[in-house]
Each structure stands twice: as C-alpha cells, then as structure tokens.
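What follows is a short report on a single structure.
A single protein chain has been removed from this complex, and every other one stays in its place.
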Amino acid sequence: MPEERWSGFSYIVTNLARFIRPNEVTFSGVNSNLPMMACLLAKDAYDFYFTYINVAGGVDPHPTKVPISSSDPMLAAGTQSIFSNEDFYDLCTRGGMDLCFLGAAQIDGEGQTNVSVIGDWHAPKVRLPGGGGGAVMLPTARRSCTWRTEHSPRVLVEQLDFVTASGGMHGLVTPIAVFVKRDGRLVLQSWHPEKTLDEVIARTGFPIDGKGATPTPPPTAREQAALAALDLAGAFEEAAHVTLD
Amino acid sequence: MPEERWSGFSYIVTNLARFIRPNEVTFSGVNSNLPMMACLLAKDAYDFYFTYINVAGGVDPHPTKVPISSSDPMLAAGTQSIFSNEDFYDLCTRGGMDLCFLGAAQIDGEGQTNVSVIGDWHAPKVRLPGGGGGAVMLPTARRSCTWRTEHSPRVLVEQLDFVTASGGMHGLVTPIAVFVKRDGRLVLQSWHPEKTLDEVIARTGFPIDGKGATPTPPPTAREQAALAALDLAGAFEEAAHVTLD
Amino acid sequence: MVLSAKDKIVSLSELAALITDGSSLALGGSFLHRGPFALVRELIRQGRRGLELIKQSPGYDIDLLCRAGALRRTRAGIVAMEGNFGLARWYRQAVESGQIELEEHACATITAGLRAAAFGIPFQPCGGLQGSALPALNGWKSCEDPYGSRRDVWLIPPIAPDFAIIHANAVSRSGDARVLGTAHWDRIMTRAAKKVLVVAEELLPDESFRERPELTLVPHFMVEAVAVVPRGAWPGSCWPHYEIDYPAVEAYVAETDSDLSGHLAAAPEARVSANA
Partner (left out) sequence: MVLSAKDKIVSLSELAALITDGSSLALGGSFLHRGPFALVRELIRQGRRGLELIKQSPGYDIDLLCRAGALRRTRAGIVAMEGNFGLARWYRQAVESGQIELEEHACATITAGLRAAAFGIPFQPCGGLQGSALPALNGWKSCEDPYGSRRDVWLIPPIAPDFAIIHANAVSRSGDARVLGTAHWDRIMTRAAKKVLVVAEELLPDESFRERPELTLVPHFMVEAVAVVPRGAWPGSCWPHYEIDYPAVEAYVAETDSDLSGHLAAAPEARVSANA
C-alpha cells in the first residue's frame, strides 16, 4: 500500500474504524471480516479505550492472529468474560449497544437494508443469507454502520427488493464513499480522493447531492501501520476482492 | 426414636419422602428443611434413582453435612452442574418439574395455599414471607406437596385469608396425617397410628370424611436408618419443634 | 498500543456514596447467602433514606434496612431470615405498621419484570399464577394467546432497578465479576438494572479471568464500580470462602431495639477500617 493512499480495502476498514467512539460498546458479528478488522485496527490506532464485543463471545479480546471467520473462537482469545449471543442481543434491545456493524446486500436512501432476497421473496432470483441481526439490532442499537465492497446502483438502491431491517443506518462505507445519516437520510460525507463527486453520485442508486461532502482525509500513519500489522501477508485484502470500480 | 414408631418429625420427613417417585425430577427450595431432608432420605433409603435439584443450584449433590439452611451452598457440594434459579423456574413453567415441595402457612381443602398474610392483606395481623415459589410453581409443576408442623383448624382452613397460590397440592403431610388430592380435593390418605381418625377430622378445618384412609404404615428400617444418619445429633428434630398435639 | 478498560476499584464508602437517597436497589444473593451485605451496612452508616429494595428472596438485608429506617418500599417474592431464624422481624413490623410499602410478588414475577427490562420489551409473560390473588392485587394485565392456544397468560411490567448490587467471589481491576456456585438471581438483576455495582471477596489478576472467562457472570463494561471487601457477605455465606456465621445471626436476631451500632461495629468491614 503506497503511503497516504487508499486501497478499496483499506478505505472500507479504516473508515469503518473511524465511526468508533471513545468508551462506547462496539459490536461486530458474523460474516463481518471488514468490521472485525476495523475494530482491531481502532484498538491499535486510536488513543482511546472502547469496548469491543463480538459474536464469538469475546470482550476486548487479545487474538494471537486475525481469523478468517469473523465468528471464530480466536476472537474470544484472552477475553476476561464470555458474552454469549443471547446476552449481546439483549444488551442491544435494551439500548446498551452503542455501535453495531451490520451487513447488507442492498441499502436504500433511508438506510434500510435487504439481506433476504434479490427478486420476489416468494420467487427468489437469489436467495440471500436472510434476516440475521439487522431486523432487531438496526432499530435498537444507538448507531449502526454497514459496508459494501461494491458501489453501484444495484446495491445502493432507490427501492429495496425486500425490507429486512429498518430503523436506519448511521453510516455506510463503500470502496469509494462514506455516507452518514442526516435528517433520516443517508448523505454523502466524503469520497475517495481518487474519484470524483460526480462518479460517486452516478454510481449511487438513491438520490444524493453531495452538499458539504469532501474528499476523505487520507489514512494516518497509525491507521496504516495498524492495518498492515493485521494483514501482514495481504491475505485479507486479497480475499476481500475490493475494487474501486 | 423407638423402633417402628413415628415422631412428629420423622412422620413428616418420611411421608414427604414417600411422595418421591423413580426417575422423576424433584425439587426442594428455600425455607424447606423438612423436604430437603426428605429428598436426602429418599436418596439413601429407596432402591430407585431420582433427580434431586434444589435452590442452591445442586443437581444430585453429595453434601458432606446437612445444612441448617435449605438454600445453603452445601446443597450444591459435589454437584456436576449448577442449575440456577432462572433455570429451575423455567423448567417448572414449561412442564419439566415432576415434584415440587412448596411451603404454606394456610392450606384449604382444594390444596390452595396462603403464604402472604394472616388477616386482611391491606391491614395485616401477621405479615408472612409472601409469594415465593408457589404462585408460579403450584399450577405448573406436575405435582406439588406441602407440609405443616402444626395440624389445626387455623392452618388447615375452610377459607384462606389470601389465595397466594392455586392449582392444588398433590399431597400434604402434618405431624399426624397424610393427605392426597382426589377429584380436586385434599382427602385423608392415612393418619398417625397413635392418633384416631376422629381426632384428625376434628383438627382439620376443611371437611374430610376419612373414607378409605388407614393408619400410616410404620417407618421401614431403611427409612429410620437414613433419617438417623441425616440427623445424628438430633439437632434438626429439636429445631423443628414438631409435636403431635 | 491497546488501551485497557479503566480501573473501577473504589473503597466501600465510595461505592455506597454512588447510591443516592430514594434509589431502587436490586440486591444479589438469596436470604443469608452471598448478599452484598457490607454495602447494605455502609448505606446505613451513611444514613441513606427512602430506598426501594427489589429482590426475589431478601432476608437479613431487608430486615436491616427496615430496622434502620432506610427503606420506603420493596418489591419482593419471599422474605425471611431462613436457616431456622423464621420471619424477618423488623421487616414484618415495617409492613404491618405501614412504615414501608410492599409490592408482593412471586419470585418468578420479579424475574419476569427484570427480564422485561433486560430484554428491552414493555412486558414479560410469566407462566403459572392461575388462581392466585397476586395479579389482581398488583393490577397486572393478562392477555389471550393471539396464536389461538386459548392459554391466557399474565404480563408482568418491566422492573428496571436504579442499581443492581451483587457480592462476587472475585473481580478484575476493570470490573469483571466472577461468581462460583449458583448465581441465584444475580444474572438477570445485572442485566435489568441501569447501573451495576459489585462488592467482591477478592481481587484477582486479569490472567485468572483470561484462563476461565466462562466463570465471569458480569463483563467489566457493564460494571460501574467495584469495592473489594473480604468477608463482605457476613454474617451470611460466601461459598467456598465461608459459611453462615450462625452466632452472629443469632445475636442480631436476639437484639430487641432498633439500635444497630453494635451490630454494625461487629461487621468485618468495620473492624478492618477501625484497624487501618
């Protein structure tokens, strides 16, 4: 990774990490390698403490390596408690989860998500993984963020094929843009400095105007170093298949 | 304890134990020394296995001494699992508790109980311990049994001062009588052989006729030996203050 | 460069000072077993007033608070001293005289209310209760099964104590709380309360928690503050550390006036600070 430049992979992981705030309880779940890396990156790169809990039952774990599966028991290595699935869901529904990373296949302009189906639910073109955490966590976590490795009108849509989860994402990161919620809508916060605002707008299926958005500040030296340490061999970057196009 | 004779204390403990059946899940709770001793007696005196769970989290425990408190952690000594309070209540409400020993201050002829108050709830003559396990366990356990160390019209009543728990006891043991439920009513099953049927009827506040009842069979040698082993110094018998009058 | 969770260890008096007059407290343990009794005594020493106690099976704790005049209200399932000590005299007197308000529960309805709070839902259905006079007494609502089973069920409203306070066997500096043996009702209390305070028998190094994280009942991030008070569950038991101090309970029960100074002075935490 050339200095101070983003790859699509580093862009997603680092900008997800930037949503993490001091002293908050932050959660990463299954099928969530990039948020898992974002949480581990933030622990290393930022000068504040936050609580990192995950679907493997770990609370501020000390993994001796980064697992391929984001629900791997390695994510509970060195934990001082096991916080099992029932427990973190209850924490969320009672309002104790500050930041939740939740996957999505399609996202609309209100930050609703579809993880269920492409096409009609009863006659699916593609059967997707399904409900998962979102339908319950998205409306109850204080903030939720999502990510996509593809930025196109087929994933950032005007109209979801199915509303699996509502309640609205606080943030969304793609390989070329960062969105945040303002007045109930996802709006562009910043874009990949090697792309243009026009391209981002054109590739976003829901309407955005880009007002107030700026090019995304480059990765800091500590963010870069932390990510490099997590992905020494580049295997995670390779597996993620993130392109800017 | 003279051979083959009942004391009030041995009568209650042993006849409670006789309600325990092979392979069933049997529970004793707080404030329940006599059922606790009944369960321990049954483990020793009877040739069948049953699961004994208790409020200390014990499952088939191996206590090294009999505790004074029936919720003492000693009742979890040697257990192979901890079955905590939420767990055994849920077991009961979903229908998995076969036999529950539940305390009572007053019992009526339907086997309903009052553990709340003597007098008017809002202007109590005596404030009793309160709701406890009964209101939820009595209607949901497959069978429940209770005991009183006093047999009088003021505890076996026509009309409860307050219906804390309904659903009906399967069995009741006093120092002089054993009752079982038949057609929704507590009826006399047997009486202390040193007492008369007339005395039992006279001292019972709810109507019974004694039809089909017999003198209680004497304690077996094994029941006597098991109880003697549990109360070597006679301290439990002394503390229980059970008289036949 | 990973930063640790903050150190949450405070003194017993600092822990008690976090609790203001009028707070509702869920207290861990059951009867004379593993209750946060040192904290209860410290609240009395500090003159706290108007408290509400929420517990399925209070005993020594509620009796002490009634005797000190510190209690205004309780939601309780079953109240007794237990262990052959029978009823809790000062509690009984407080209810009979109207000194405190009682919301009488079954143990399981306290749990249901705590579950409603812990699960973030407006009510929790509770099994049983058929024919009991308790639901009407408390104005609970029932509901027919909308799925057609024809089973009615009672709905218990949420119980969200201001504080859950438990006595743990061990803590880490950052507040992980380990409990051995039965957890009594501590698990659901700590999930339902707005804040969690822990009194612990001993402080153990982080390594000990990392070796057996399954024994941690409350993870550090849910815990506000911790005081390490050896023998803090006295005169009750804290398995496997110590059993009930029966002579001490007998002495407590034998006292007939409300003056608690002798009893409070005899407590382990008082003798330690007197020596310090």
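Order as written gives the chain letters A, B and C; numbering starts at 1 within each chain.
Note that in this section contacts are C-beta pairs under 8 Å (C-beta built on N, C-alpha and C of every residue); 3 or more make two chains touch, one makes a residue touch a chain.
Since this is a predicted model, take the numbers as computed values, not measurements.
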What shown chains does the left-out chain touch? A, B, C
Which one, A:V25, A:A42, A:V66 or A:L128, makes contact with the chain that was left out? A:L128
Return the single residue from C:Q124, C:S172, C:T190 or C:S237 that touches the missing chain. C:Q124
Which of C:V153, C:L203, C:A251 or C:L264 contacts the chain that the document leaves out: C:V153
For chain B, which residues touch the unseen chain? 25, 43-45, 47-49, 51, 53, 57, 59-60, 62, 76, 78-83, 87, 90-96, 140
Note that chain C touches the absent chain at residues 116, 119-127, 141, 143, 145-147, 149, 151, 153, 155, 157, 180-181, 213-215
Residues of chain A in contact with the chain that isn't shown? 30-31, 33, 55-57, 68-74, 76, 82, 84-86, 89, 92-94, 112, 115-116, 121, 124-140, 162-167, 239
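The working rule: only the chains that are shown with their structure count from here on.
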Going by average Cα coordinates, which chain is farthest removed from chain C? A
Taking each chain's centre as the mean of its CA atoms, chain A sits from chain C at a distance in Å of 40
Where the centres are mean C-alpha positions, what is the separation of chain A from chain B, in Å? 58
In chain C, residues with contacts to at least two other chains: none
